[in-house]
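Down below is the structure, laid out as structure tokens.
Taken from a larger complex, these chains appear in their original positions, while the remainder are omitted.
Read from first to last, the chains carry the letters A, B, C and D; within each, the first residue is number 1.
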């Protein structure tokens, strides 16, 4: 029976493991770029996973009082739409077809190294300034409920006098739908301001999304805390570690963000309007808040790991104390009964009538005394 | 009996747990803001808990030699009170009715983003400078004796030439009563100075309150220390962790405070009088002192956790040594009595008269020698 | 007997605890200031322990070639002594009589906030500059041999053109006796220089005292090290922690000191003579040395805690190995003797003459082989 | 049998150790330089391992539309090739023949200290600026698949107006083959730009190589993670530590790299063209990315070590619980059977017919109840 239960225990642990060992999925932290080795700088090589087959291109052209939207097949169509009065936002979903990047680069006069960076989904969040444009590299995070993991998608945002281009890696959907809605409806000031304000709105949407991720993490931490207090198991511990790793990924995206926004906010460039800077200050506050919360979560999770470890050693201690108490009570009396099981010819006690019950009395008394003593010493 | 006591132990632990697992209450660290996703910047959306039903508005208008107090129903009434000679302090308790924020914002010409921030109780302590006003976001902490947890309430403090507005989240009571008393009585210089001095007095009241929180923490730490030295239990350990978490919250409010006060003190702005700056330096010293004490408390609590862990492993060691000593004494003699319990036909020892008492002598001597040896080696 | 020794062990530990659990004495780190809540700034309220009943006031007035000393009852008497030629040092022992502080403040024109700070023994070491005076807040440390704890006494040092005032909390004695001796004897340059040099001499005396504290700590660390290497016990561990806590207090006083001295040394103020600055550089070097040593002591103590922990787990390991070896040797043979204690009718071995001695041979051989095997494997 | 398996276990561990204990190979972190002690500065002494017997020297001379390659025996041959129009790249593989370094130094007018540094393979990555040349010291890393260790080779890169010299330590092969190919083919801008661009291309090649190392590390970390989740063993733990140490080496090369590139990029020197600086910014981004990834890997490996430790203590706990359960079930019943093995004359139970089966019933019932109780308490 014991062996059976022993077997069960192992089986149970195995099930847990199956449930618990989502791959580290290191590629989310670091992507292979071996293809690139040895090519001259400016060579546009796609680095990352090819996520979608077909690259979707959509245009939004707007001015003070109009807003047109279009889905196009061919990147060249968008070039004809560019003029000096209205603002053109080209959104390209997919970076594995490097010819599109190249054509766009040629038309908008983008530096070869910038073109190279667009195709490389492994950029750290950064901002680069060029003569007549800015490029921002950011990470859009989504929480995949299937495997409880964060997904990271790189967004490149390039804006000049009256154009703004966004490159996405191609994961379905984005966080810009609310910006599009504001453009369509003309609510707020978005149609009255320049490309810097549009860029701000997009960055703001990405960062707002981080708060949603943090909320999900917050919920999970609360559930884990309950578990830890009520019924800590190796499972709880693994969950803590998985969460820690996800937060590591979030952290890696959030910290450089601060520099990016700070740089943009301090920039003395005609492309960035003074009025927009107040909005950038607001975004900056948000990034600080995100970093703050990420660090708080890290602290709380580390605490939880400590609590787990000390609860394990408490349990071990309790088990040992119980085992010791058990041994202390039974080992001496077992010795005693052994004594009277000996076959010596001359053991006078064995012949007397009262010795057997007397032994029982002695053994029971000893056990009770030991038990009470342990009880008092808080040993059992 | 053993099983019984075993059961008791579990029951006891359970009671402890019930007492010990106050919810993490993560929302104190981080509030959900999903409602906001997708709205244009400057949209005033309340983020946080709706604490009170009715928003209370009170006015204090004062000059060198007068001070009027009024409770009003309608925010518009306050606007009529504003003039260029006396100073007007409007205190609004509750931020969930965004229309009040909006009306105030329109009248006092507050930036839309500032209005948005007021309604969002999740601000990090910060200071923002505008053309003709300053806004300060601070956290007012109160210690809830019911659940031994800190409560945090956001205070927004906006002041311009001769007005000062405070927005509170709406928890009952605040820490400003002493400032009001000074205004009423006209003691000190408070009625003779400008809004900057009033702002200083309010900030000082908030920070003074932090010292009271620290005192409470100090008392708890001393109690815990006693417990740890006299009778460490898993309960002590959990208390340490709960305290650590509360201090994490205090810390999150205190560190940014330093920057806020420092910024205010360094400010070159006609709104901030040179005379007030000496008082701000004093407040700055207080924030440094608070941070210092918070960090000291953290260090002490970490130390206490280490002491707890090493006391657990000491106990485990003592238990193991006792068990080993017990086994060492009884296992060999139990073997011996087993030997003479064997039923071999030809065991000459069994027939001799003196072997039984001799065996007793041997066994007792061996036990005593072993015992003394262990004693000497400090093993028992 | 075992139970007895078990009892002894507990008793022994209790004695140790009595010896070892000096109160944390948190008030040394942080003093209550609740009395103050709600008073206007500049209100002089005593915060701290009332140490002495009677406040002692002493004067030293000196010039190039004279030095007068006086003990006075009434602070007003000192004001008459002030003139523009000689230097007046007023030393006030006790800060709980705020009227003395107020009168002094009024006569010497001290800022109300400064007066408030003097009465508050909870200041962090700091330096404040005013129009015509400097104020320094420092901690004088003394090692109380009775309870092996540091005592901290706040010294406020205010100096202007030709006066210097020191406020002490009122602990018996101070570290200034050597400075007084130099003033009396006229040795060195102390009577020929200004108040800045006197201030330097006093600060230097305070800091020199820190080195003595460090020496005491150094001695204790060496004793502890010996103990740790020869005979580590829970007692050693607690000593380490107590020392760590004392060093935390020293550290809290030493780090801000560096800023204070550095500020003074960099000051461009006619009150601070260029010649004095070279001496301040020397004091600055001393503070750096103190901080350095404090940090080294912290490192060494952390190391010692690690050594303690690993020595505990080594011991546990040794105990377990011994227990396992014991079990491995006796459990199988105890089983064997059990076998031949069975009462089966048909056990042919029992009838043969040579089986009993043969069993002994087998059991002894098995034990020896196991023992030697363990020996070789370094298991026992 | 048990002993046998015990022996096997030891044998197994030994095999693992043989596999697992690659020498720390500390010389990769730190090379002996005793030979040098006492020589005047500028003495060229080779420090490091003599890797190759014969020093290989190769030349590449190129201009806008030509590119010549040559292998030479004698360093003097290269000096004749230098002219003012084309660019000369001299690549010297081996630094143990100091006469070559000296002759080169004399011809190209290199500072004696620079010559000394070239011969010393223990340089930290650094950049030194001289009147008419720059020198860069970098580390080229290669992953040795034989012993799973990184190998580090020092590259010194000196460039002036129209020459560039590279000194390698002499390990077979280098990472410059792709640069040579681009020079030969004339693809890209490499032949049209100056020595600064060539230097950039070489540095870029070295850094690109770092990414390949990181990929290998990433692969190993993923394998280790799987192992850790499925079947953690001391072997896994050692692997984690070995990886940590390799990453320490990578880190030591990567951090100073950042300063080097940053310095080069900020340099105001006619030797560094403005156009090249944009490329240097790109390289700088890469170094940041490398450092970022190295730190992430460190974090992940630390996490993994924590997981390992807590999995060990979980296992210990499980084992102890099993042992305790086993003891709790069998010790009491063994005591009972001992009782009825006693030889007292008057034990009435022994005479009754139903007592033997009754005892069985009692023992089995007790075992089952205990077992079920433990089961419910999740103890087995």
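What we mean here is this: contacts are C-beta pairs under 8 Å (C-beta built on N, C-alpha and C of every residue); 3 or more make two chains touch, one makes a residue touch a chain.
Bear in mind that the values here come from a model prediction, so they are computed numbers and not experimental data.
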item	value
Identical protein chains across the whole complex (4 displayed)	5
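Going forward, only the chains that are shown with their structure count from here on.
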item	value
Copy-to-copy rotation for chain B and chain D - C-alpha atoms, rounded to a multiple of 5°	145
Interface sides of chain A and chain D: same vs different residues, half threshold	different
Inter-centroid spacing, chain C versus chain B (mean Cα positions, whole Å)	26
Chain A and chain C: spacing of chain centres that average the CA atoms, whole Å	43
Overlap residues in chain C, where contacts from two or more other chains coincide	341
Parts of chain C lying in touch with chain B, wherever the complex brings them together	1-2, 5-6, 9, 17, 20-21, 23-24, 26-27, 29-30, 32-34, 36-42, 111, 113, 116-117, 122-124, 126, 128, 234, 237-238, 241, 244-245, 248, 252, 305, 308-309, 312-313, 315-316, 319-320, 322-323, 326-327, 330, 333-334, 337-338, 340-343, 347, 349-353, 355-356, 359
Residues of chain D touching chain A in the complex	177-178, 181-182, 187-190, 201, 204-205, 208-209, 211-212, 214-215, 218, 221-222, 225-226, 229-230, 278-279, 281-282, 285, 288-289, 292-293, 296, 299-300, 303, 306-307, 310-311, 313-314, 316-318, 320-329, 331-332, 334-335, 338-339, 341-347, 368, 371, 375, 380
